[in-house]
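Removed from the display is one protein chain of the complex; every other protein chain stays in position.
Chain IDs A and B follow the sequence of writing; residue 1 opens each chain.
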Amino acid sequence: MINNKTFAQAFRNLRAKSPLIHNITNYVSVNDVANIILAVGASPVMSHAPEDTQDLLQVVKAVGGVLVLNIGTLDQQQVDNMFFAGKKANELGVPIVLDPVGAGATRFRTQTALKLLSTLKVKVVRGNMSEIKALIGLTGQTKGVDSVADESDGKTIVREAAKVLGTNVAVTGATDYISDGEQVVMVNNGVKYLSKVTGTGCMATALIGAFLTVADPLAAAAYGIAAMGLAGELAAETSAGLGTFRIGIFNNVEKLNADIILKKGKISNA
Amino acid sequence: MINNKTFAQAFRNLRAKSPLIHNITNYVSVNDVANIILAVGASPVMSHAPEDTQDLLQVVKAVGGVLVLNIGTLDQQQVDNMFFAGKKANELGVPIVLDPVGAGATRFRTQTALKLLSTLKVKVVRGNMSEIKALIGLTGQTKGVDSVADESDGKTIVREAAKVLGTNVAVTGATDYISDGEQVVMVNNGVKYLSKVTGTGCMATALIGAFLTVADPLAAAAYGIAAMGLAGELAAETSAGLGTFRIGIFNNVEKLNADIILKKGKISNA
Partner (left out) sequence: MINNKTFAQAFRNLRAKSPLIHNITNYVSVNDVANIILAVGASPVMSHAPEDTQDLLQVVKAVGGVLVLNIGTLDQQQVDNMFFAGKKANELGVPIVLDPVGAGATRFRTQTALKLLSTLKVKVVRGNMSEIKALIGLTGQTKGVDSVADESDGKTIVREAAKVLGTNVAVTGATDYISDGEQVVMVNNGVKYLSKVTGTGCMATALIGAFLTVADPLAAAAYGIAAMGLAGELAAETSAGLGTFRIGIFNNVEKLNADIILKKGKISNA
């Protein structure tokens, strides 16, 4: 079951556990990602060098943490770092979440994401519609790193993507769709304003990582995305503009609690 | 004509177009630069690796976007990335804006900026007085990346710089001067407080890039700088301090509209 009740319980467990989330991520939203992980009640580590991640992943393993890979500002060195860390994480049994930022926009991004997915065991992939479409060879349109794809067929595409990629897939947009290849879960939290702040996708992916320490992948993807959406809704209520809204996201991820989740969460089966 | 009316019209066109701005920039202000591009109504892409920028620039070309180069935290690899992307942009006809951060402070910065300018066709260079002076061999004083030069002769220097460098030059300071080597435009928006926030120069340069998709270089430089200045003025009105002021910049770039521009814009011919 994936619903507001299980979400609220997972949230309580997450706060109690305060898990360690290891991120190899881009230099654009890295500060926001670290702060959103702290806000949700987990501990972030950002590190990319093999000499460093090798030891870190032992600690992550010991405390039941997660590795989040994000290709937002990739180059060959960073790709190598991700493969090194990803293989080590697989050996140790540390779960991996992948954010294929900009897949479809460049061949380098599409191919890197696909190679990460074919080489590593990844628990959840989260992207927007054009990114996920690109990964399964459907023609998406990517304008930079923002999605412009039609979302009407989200349910079909997310299930197909999960089947083709052999992992749990989350497609975020006006409605978010999450699938393991069979079941499809929808999240209807969030506001359009979130797409006007850079890195909100990266932050959602990191929150999925945090929930993955206390829930199975399909549920964790739904909870992470819903947590980000709820924070966006609440931040928009008191926002004086885009800058204030962005700061409000952190306020409201921190303020999240079981009551808010039970009252405002919008998770449903598609 | 470059005045509040043309500025207001360019702003409307910019919001309607939502152009793609590709940035190879420093890791200090990169998040702020992405968010200011979103706030003004454009779409940011931050990417540095040649494998990636090659494909990205094709997209940027297709949608009429711009490439912004910023040497704020340069090293040899990043310099190579900028030359690769810059040459590709020139081949494709994608306009380039350059921010020579810290020119004059180190030989590496001065020489890199000059080599970029002599190798690439650059549409606009924006810097503070000491940076621009350094590029034309005048003795400026640079204290770190902050300007300490006398600005009294701004009009003369900006025109001279535009002639010597063979491009449009913008010198930002208490008064901003922009020239194509003949005409000189002044902008008197802005507040001193902007210099207490890191990256406001980088953000102004990115806004010039955004306006360059809807205006000629001389006008785009004036509009980008005036937009930043207006946002600073409005943010200062309600600021509770430096942190709040910084967030207010994003609020107010987003809230910018033709009315505010017509009422408060201070663009004039020098």
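FYI, a residue touches a chain if its C-beta (ideal position, glycine included) is under 8 Å from a C-beta of that chain, and two chains touch if they have at least 3 such contacts.
As the structure is a computational prediction, the values presented were derived from the model and not from experiment.
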Omitted-chain contact residue, chosen from B:87, B:196 or B:263: B:196
Listed residues B:8, B:24, B:59 or B:74, member touching the removed chain: B:74
Contact with the hidden chain (one of A:10, A:30, A:185 or A:215): A:30
Chain not shown, touching residues in chain B: 26-29, 31-32, 72-76, 102, 105-109, 142-146, 196-199, 240-244, 246-247
Where the unshown chain meets chain A, residue by residue: 20, 22, 27, 30-31, 34-35, 38-39, 43-49, 51-52, 54-56, 59, 63, 246-255
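Everything that follows uses one rule, which is that only the chains that are shown with their structure count from here on.
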Euclidean distance of C-alpha centroids - chain A vs chain B, Å: 33
